[in-house]
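Only one protein chain is missing from this complex, and each of the others stays in its spot.
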Amino acid sequence: MRIGVFICHCGSNIAGTVDVRAVAQAAKGFADVVYASDTMYACSEPGQEGIIQAVREHNLDGVVVASCTPRMHEPTFRRTVERAGLNRYCFEMANIREHVSWIGKDTERNTIKATELVRMAVEKLRRNRPLTPKRFDVTKRVLVVGGGVAGIQAALDCAEGGQEVVLVEREQSIGGKMAKLDKTFPTIDCSSCVLGPKMVDVAQHPKITLHTMAEVESVSGYVGNFQVTIRKKARFVDWEKCTGCGLCMEKCPSRKAPDPFNEYLCTAPTINIPFPQAIPKKAAINPETCIMKQKGKCGLCAKICPVKCIDFDQQDELVTVDVGAIVVATGYDLFDWHKYPQYGQGRYPDVITSLQYERLLSASGPTGGHIKRPSDGKEPKTVVFIQCVGSRDRSVDRPYCSGFCCMYTAKQAILTKDHIPDSQSYVFYMDIRSPGKAYDEFTRRAMEEYGAQYVRGRVAMIYPKGDQLIVRGADTLAGTQVEVAADLVVLAVGVEAARGAAVLGEKLRVVPDQYGFFVESHPKLRPVETNTAGVFLAGACQGPKDIPASVAQGSAAAAKVLALLVKDQLESDPQVSRVTPARCVGCGKCVQTCPFGAIKLVEDRFGNPKAEVVETVCQGCGICTVTCPQGAIQLEHFTDNQILAEVQALCPPRIRVNYAS
Amino acid sequence: MPKVAYYPGCSGQGTSLEYERSTRAVCQAVGLELVDVPDWSCCGSSPAHMVNHVLSAALSARNLDLAHSLGMEVVATPCPSCLTNLRNAAVEMEDEGFRSKVNALLDRPYTGAVDPQSVLQVLVEQVGVDEVARRVTKPLTGLRVACYYGCIMNRPPERMRFDDHENPMAMDRLMEAIGLEVAPFPLKVECCGASFGVPRGDIVMRLSGKLLDAARGLGVDAMVTACPLCQMNLDLRQRQINAALHERFRIPVFYYTQLLGLALDVPRQELGLDRLCVDPRLALGKIKAPAPVQ
Amino acid sequence: MSASDSRELRIVGFLCNWCSYGGADTAGVARFAQPTDLRIIRVPCSGRIDPLFIVRALVNGADGVLVSGCHPRDCHYAEGNFYARRRLETLKRFLDATGIDPARFEYTWVSASEGQRWQHVVTEFTRRIHALGPAPLLRHVSDGAWFDAAAPAAAGPACPCHG
Amino acid sequence: MRIYDLATAEQDFIAEVAARSHQDVRTCYQCGNCTAGCPYTFVYDYSVSQIMRLIQLGQQETVLRSKSIWLCGSCQSCTTRCPNRIDVAKIMDVCRHMARERGYATEREVKLFADSFLRSVERHGRAFELGLMVDYVLHSGKVFTDLDLAPTALARRKLPFQPHPIVGRDQVERIFQRFRQGGAHA
Partner (left out) sequence: MVEALKTAIAERLADLEMVIGWEMGFDALHATPLFIREEGDLHRLTLGPLAVHNLATYLPGLKGKKVGVVVKGCDSRSVIQLANEGLIKREDITVFGLCCDGVISHRKLREALPADLGFVEQATWHSDRLQAVVAGHAVEVRLQDILADKCISCRYPNALAADVLVGAARTPAPQPVPCQDAFDALPQAEKLAFWEATMARCIRCYACRNACPLCVCRDHCIATTRDPLWLGQENSPAENFMFQMIHVLHLAGRCTECGECERSCPVDIPLLLLRRSMNRVTEELFDYQAGTTPGQTPPLLTFQVEEARINERGW
């Protein structure tokens, strides 16, 4: 082989603590290396041109670049060597930035380490084989999981882009958290007026198939060819027939069903449509509180239903769809504030969450848009808002900022004044985080125009006195303790990963971070991609996000999907397993362990069983390679010989006698 | 029959003698054997840990060592201040470096791992509320009380590992078990002013005054405590508080063991009800069962 | 830290591409200082790690071998780390019979977001290996002989009589 | 008001507080939760969060001269509720130790009461309440302390006239002796 080695300075990122020239000089002495140099920015246009030129001038057939992590620029340099006329797999990278220059300051040691990593890459490259990808057909359909505003946006954009969309929502209606909000910041426009038309578009779009009260049961396959099974939960109403007239709701005698849409502030009829703008506007029965389901008699809804759509025997239904791409938009949940015992843990009915307060503010809410406190229905005159409940708090394992609580608290303080002009709001905050267009101005208005009293400090305890709640906090700007007697306390609870996200993540092979939010492929450059090809993220499932950011991400994910599905065929990664039939004894161990069913046993012309890899199904994990004792199945680009070469490069066998023999 | 080592604490020899004696009587009545730590000495209380943590731990460790020599795994004390000191010493001495510094002050190094607990914890966890209820012969119905736990019995929670640290319920449950009506006292763990009574009486006036005020707001007949210092601040100093705040509080402050003793019908002389400064007879008169009025 | 005060020892890491290699990158991006002894070999999945790679490294004189993959249930390939866990645990417990100190080999799980954890793992493992000191070595073949034999094998198609 | 020159932050002081309390004072982000819960704030000259801030700024003199560190009742409410899991009460304790060692005693009576208490323990092995009150009155000169309580307390036999000396009195005494000889530095 004729190998060229290029050591990147990365400005001073690498050159600052690695003697890159010395590394290049040492590389010249490595086996098969005929050219080595250092370059300021290997990934830049001149850097890449330099590589191409060197390939041509020195007739290179393999290239090693020592620079940043291959997770960043391996695809870049593979394209570079391809442009230079080489097979893109005749290329290796040594990570001398993230793994060397950025984690140690000792130049001498770093230089030795970088040199060894280059030697390792060269030894691996010497055993590389040119690889050619296979092509396969793409299923032109996309699955969107989650029907909140991000999922709705992604679904609509994909459908407008001409792709078929299957939208799956766990709740009875799409709309997500946004549907529960009264108004939105910083414009104070009506949330359902903004979202409602989009929800209707989803229902009416010919390219969108909507499944609500449904969850993803299982996922198999790979980019371009996923098979998804969806569980549609029994709703005990035939939605083909239901017209959403609501007659059943009026007559249902069991009216104590929990009402999650109203954040459990009130109860709902057992057969229910969660809110007037629900999409689909269809009724469903809660079997837990249904007299018919529990005691076997009643059936009043069935009797009065004008279209006879009640079906008490309905079962869960499994639907299977083939899709080429998946958008995950499962949103978030609220922090469970009961982890703060000092806020009463539910003993005080007038301590509520911000989302409950939204329902009190909303005209479609349980109080018809009049602020009435839960304990006695009185209109509160003094309302205390406490921010950062479950945000920026290590003691409850939520050290991150939830991002939008400052804004919605300001909005709620404004709306409180709007609803009750003689009220006074107090907002306990730690810092006001309002970086966004017209955001900070909005919080200023809450203070200046609407007279909300902002107090910088946390609240240590809430306790009842008479029919009020004493809120004891700090005003660190005044440098002391403050107390205020409140009629209502609203906790600006933080954001956490949606319950169930972990289970879905396992099914989709999308990794959650330590707090349960899904990890994007690259924090800056691939914000909506995941490390599983064909699976994209939108909205707060990736981290706390407000509405504009969620919508933007929904559109971004849709753009990625459309760019993928516009192709009729995709190339499969050729870094897959390959069988040497002569070495295979047909024991089937590889077949047994392959998680993807990518290996099958076929008979050779003598009738002997032999393993065979389905290249488009193989994901390249290499479990099979380790399973096969005779090494008959090898993962291309990570063969035994390549990894052994790296081991030997790092640990050259040394002669040393330790024991008298 | 459960059995623990017992550390009475200095105040039990003086200001809170009635707490100490009623504790012994109640434990005997519910079948909890207390084995006295022989020749125990002062744990150092707050003054010691205000001076130095090693000194404080050493004063406690001498007693832990004596309890260890009894072969006991748990040493129980009625006093939260003693509990805090003993427990801090026990936990911090898990660190080898700290342990050796402490042992350097002692005649005999402490090598045991005795777990200090409050008598309240032992009663709730080893005897059980149900068992206490089962043994009640004279339920105290008709009396409404507020249970006040004091600031350090459950805090910090990582250290004390007993009951809820903002809304403890152990005493509430015991008092309910003997027939009392227990009001939801919101300031269960607020500080009463601790040992500032002597050097800075004004602090105790204000803090204990707040507690009495909250209790009065709930319309209770009496307060119940588990701490000698709290009891002294609320009871003995109630007159001082009234004077300082221009108030007219008249709320008797019982040790929970005194009320347990009444319900379990232990001999009256063990309960020392006559040692309370705010006269409890009016409150006790409300008890509907044959009233144990003196 | 103490590990960098003495001379470097040879520590080989096998990291899965999706989680732990990413975690090491994250640690680098965050500039979490680490001892320099470790050299990382990137593999797609901890399920690709043949326990014999680890033995090969140890027999060749590595002073320590560290394997890290995705947390159980988080494997990019769904099951790779489950197989790896069985293989690696078996090796770790078996090592004692070979006379190689099992403490010289460790495996753990680090996700792509756990840069701090990776720093901790590297620092602690390096500290452990330095506490153990250089590994005793078996007598070995001469340097270079292996490469001379290996390179031609990879260059062309394999010999027909040996498949 | 006092103006602090940020450059004069005493790093040694910050380090000493951190080392003696085993707490990382840098993790305090001044949310004020300690102050919010502290029942003693009304007698403080600096609130707890301000003490924490002054430690972060290395203002040794201000911290150790403050009244607050002497008036902390160690009620643990700050420690219990700190979102950053800082044992604030322990830091207050450590500041008190340092103030005592350096001869500051801004709240003289608080210090004297502690001294009287410990003298009593050293002498008898246990705290002898009447004796320590007498000792405190003698040292502080505050003759009228709690005199109004005496009739009630004495009538209810709350203050025995005799101490309860223990057999191992000398063992306790030796703990104090070794401590004074510098047997423990923590």
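By letter and in written order, the chains are A, B, C and D; residue numbering begins at 1 in each of them.
Basically, a residue touches a chain if its C-beta (ideal position, glycine included) is under 8 Å from a C-beta of that chain, and two chains touch if they have at least 3 such contacts.
Everything quoted here is computed from the prediction, not taken from an experiment.
The undisplayed chain touches these shown chains across the complete complex, A, C. Screening A:Pro46, A:Pro75 or A:Pro629 for touch with the missing chain picks out A:Pro629.
From the options A:Leu247, A:Cys587 or A:Val614, the residue with contact to the unseen chain in the full assembly is A:Cys587. Residue C:Tyr83 is the one among C:Trp18, C:Phe32 or C:Tyr83 that touches the chain not shown. What chain C contributes to its contact with the hidden chain is residues 51-52, 55-56, 59-60, 72-73, 79, 82-83, 85-87, 89-91, 93-94, 96-101, 106-109, 117, 120-121, 124, 136-142, 145-146, 149-150, 152-154, 158-159, 162-163. In the full complex, chain A touches the omitted chain through residues 582-583, 585-589, 592-593, 627, 629-632, 634, 639-641, 644, 653, 658-659, 661.
Throughout what follows, only the chains that are shown with their structure count from here on.
Looking at A-B alongside A-D, one finds more C-beta pairs in contact between the chains of A-D. Averaged C-alpha coordinates put the centre of chain C at 53 Å from the centre of chain D. Chain C has no residue in contact with two or more other chains. Residues of chain A found to touch two or more other chains are 342, 461.
Across the interface of their complex, chain B is touched by residues 39-40, 42-43, 71, 73-77, 79-80, 87, 89, 93, 96-97, 100, 107, 109-110, 112-115, 117-118, 121, 125-130, 133, 136, 140, 145-146, 148-149, 152-153, 156-160, 164, 166-169, 171-172, 174-176, 178-179, 183-186 of chain D. Only residues 27, 29-38, 41-42, 46-47, 49-50, 77, 81-85 of chain D touch chain A when the two sit together in their complex.
Residues 341-342, 344-345, 347, 461, 463-466 of chain A are the ones touching chain B in the complex.
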